[in-house]
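Of the protein chains in this complex, one is absent; all others appear in place.
And now, chain A:
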Amino acid sequence: MPLTAQPAGSAEPYVLSASLDNARHLSSLLRAVHFQDHATCFATDNGLRVTVEDAKCIQANAFIQAEIFQEFAVQEQTVTFRINLSVLLDCLTIFGTSSLPGTSTALKMCYRGYGYPLMLFLEEGGVVTVCKINTEEPEDLLDFDFCNTKVVNKIILQSEGLREAFVELDLTSEVVQITMSPDKPYFRLSTFGNAGSAHLDYSKDSDLMEVFHCNQTQTNRYKISLLKPSAKALSLSCKVSIRTDAQGFLSLQYMIRNEDGQICFVEYYCCPDENITE
């Protein structure tokens, strides 16, 4: 076959091409990490990862595996671009956010590569919306170096147990203190607000506790303002894994089941607050 039969770029002009029958599978996950306007997207054969960071202290990642998509094709090893997440979400939810049974927005996403805008084609009820969102130079992201092999303490809780606690966190407290221990109180969330201290304990024998692997007593504090956005991921999730490493870095991993019962993950990494006394 003569080479000139193909246009210069190759038969497939898009380095990333993906289709989703229900755009909510993507938009609801992105909302769980939407605490900053900008996000960096990474696409590989495995799927899509969207990362949002703030203050060099907190990083959230949403993972949507290739299997969730009806079609997912990546022409390079990794396709990376930075994009305005607020704009992306407004486009993905252009037909509204209410989930009426039986109706969904179909999505096709195409990206030609560096310097090109991200193209979205959304369709609902015969109405088509085309979006062209400018992409930006990806910036360096934090490498939290949260080493999975150096995890000191790990628990997995059913999210419903933690949801109310999170909503009721005393926001007049600057920090939330997390204590994890093989001994009592096992798992404790504490705040120190204007009205006083509040402690919420979860026993290792609680029904909500699925996994309890705590080797060492650790107490760490994290700025509440940084962790508050994770409440959205918590509200969507059915389970959450809470891990800390030797330096007190916190990893929260949320297991989220979408409308079709498929599983996706959102994780938050947070640095401990520097003013720790213990």
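What we mean here is this: a contact is a pair of C-beta atoms (placed from the backbone, for glycine too) under 8 Å apart; a residue touches a chain by one contact, two chains touch by 3 or more; residues count from 1.
Note that contacts and distances are computed from a predicted model.
K.L.:
Out of "U7 snRNA-associated Sm-like protein LSm10", "S-formylglutathione hydrolase", "Small ribosomal subunit protein uS2m" or "Checkpoint protein HUS1", which one is the UniProt protein name for the chain not included here?
P.N.:
Of the names offered in "U7 snRNA-associated Sm-like protein LSm10", "S-formylglutathione hydrolase", "Small ribosomal subunit protein uS2m" or "Checkpoint protein HUS1", the one UniProt assigns to the missing chain is "Checkpoint protein HUS1".
K.L.:
Check the options A:K132, A:K150, A:K184 or A:H199 and report the residue that touches the missing chain.
P.N.:
A:K132
K.L.:
Looking at A:N61, A:T93 or A:S230, which makes contact with the chain not pictured?
P.N.:
A:T93
K.L.:
What does the interface between chain A and the hidden chain look like in terms of residue numbers?
P.N.:
84, 86-87, 90-91, 93-96, 124-134
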